[in-house]
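Heads up, one of the protein chains got dropped from this complex, but the rest are sitting where they should.
Presenting subunit A:
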Amino acid sequence: MEDKTRADLYTTMVQIRAFEEAILADYHADKKPAWDIGAGLIPGEMHLSAGQEPVAAGVCAHLDNRDAVTATHRPHHFAIAHGMDLNKLAAEIYGRETGLGRGRGGHMHLFDPMTHFSCSGIIAEGYPPALGQALAFKRQGTGAIAVAVTGEGAANQGAFHESLNLAALWNLPVVFVVEDNDWAISVPRAASTSVMSNADRAAAYGIPGVRVEDNAVEGVYDAADEAVQRARSGGGPTLIEVHTLRLWGHFEGDAQAYRPELAEVPARDPIPTYEQQLIADAVLDETKVEELRAEARQRVEAALEFAKSSPTPDPSTATQYVFA
């Protein structure tokens, strides 16, 4: 793999992490001393994707703005990797009028026509609309594809199986991505899923299934390269499962008492690991790493500044946008 590609993958992951660290700080800062989920600068549930950056970085490296991404309730890493405007993303999370959905959506319901990005707060239910996007792209002849993301827990939902079958049957340009972070909230994969790997389930629908182990960003990149090319060239769908890591809780405020391996989790953070690898391979050096991190933080600071200085929606407009 070229040095530039490796550096880009790293940069994308760092950008995502910088964004989520900033969100995390604001989210928690104003919820103390008494925890009130609806209070503060960022109200509501917050599902951060820290640890899962390799999946988004590796997949989205092959996409451009023509391509659709349908993400989950944990959507920020894919949103950023797919090139969403950070200002609009931040403003939506902060519930501002300048946000993607003018403050109507919130962090689980991001819709960006510029990058064909959408996500769903209901597990597995982002898969079916991706089929329709893929069908539209095929008919429009643009060469665009749809990427649909879900978690390993959602792979036991009917929508997952119906979608794999229909996409295979109609040879749609879709890449299905399963993020296996081992935990469906508090239920371990072993207690929810009858097979060792969801990639094995692809065989039931006659499509290729690939599992990437160890949260390896370059492994994701390679698997996605093949899958995206297959989809773009009319070869139909692929299922990619990535064994990834939920670094933090299911939602912010989740004490994770159910998680026996919690103490070992920080050591599995994919970003320092990849960083050390790139330094060892002389792709990056300490100075360059610092520079990339600083740039990422600056972009985030600007986005958060934009969000926090943006107006909140006028309550008298609360019933707008139900209909076109």
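Assorted remarks:
In the analysis below, contacts are C-beta pairs under 8 Å (C-beta built on N, C-alpha and C of every residue); 3 or more make two chains touch, one makes a residue touch a chain; residues count from 1.
Basically, contacts and distances are computed from a predicted model.
Comparing "Sulfur oxidation protein SoxY", "Electron transfer flavoprotein subunit beta", "Heme exporter protein C" or "Transketolase central region" against the UniProt entry of the hidden chain yields the protein name "Transketolase central region". The chain not shown here is touched by just one of A:Q15, A:Q133 or A:T150, and that residue is A:Q133. In the complete complex, the residue from A:I93, A:A159 or A:V220 that touches the missing chain is A:A159. Of the options A:M1, A:L169 or A:L262, the residue whose C-beta touches the omitted chain is A:L169.
Only one of A:P54, A:P75, A:G103 or A:G151 touches the chain withheld from this view, namely A:G103.
By the touch definition given at the top, subunit A reaches the unshown chain through residues 68, 70, 99-106, 109, 111-113, 116, 118, 120-122, 125, 127-137, 139-140, 146, 158-159, 162-163, 165-166, 169-170, 320-324.
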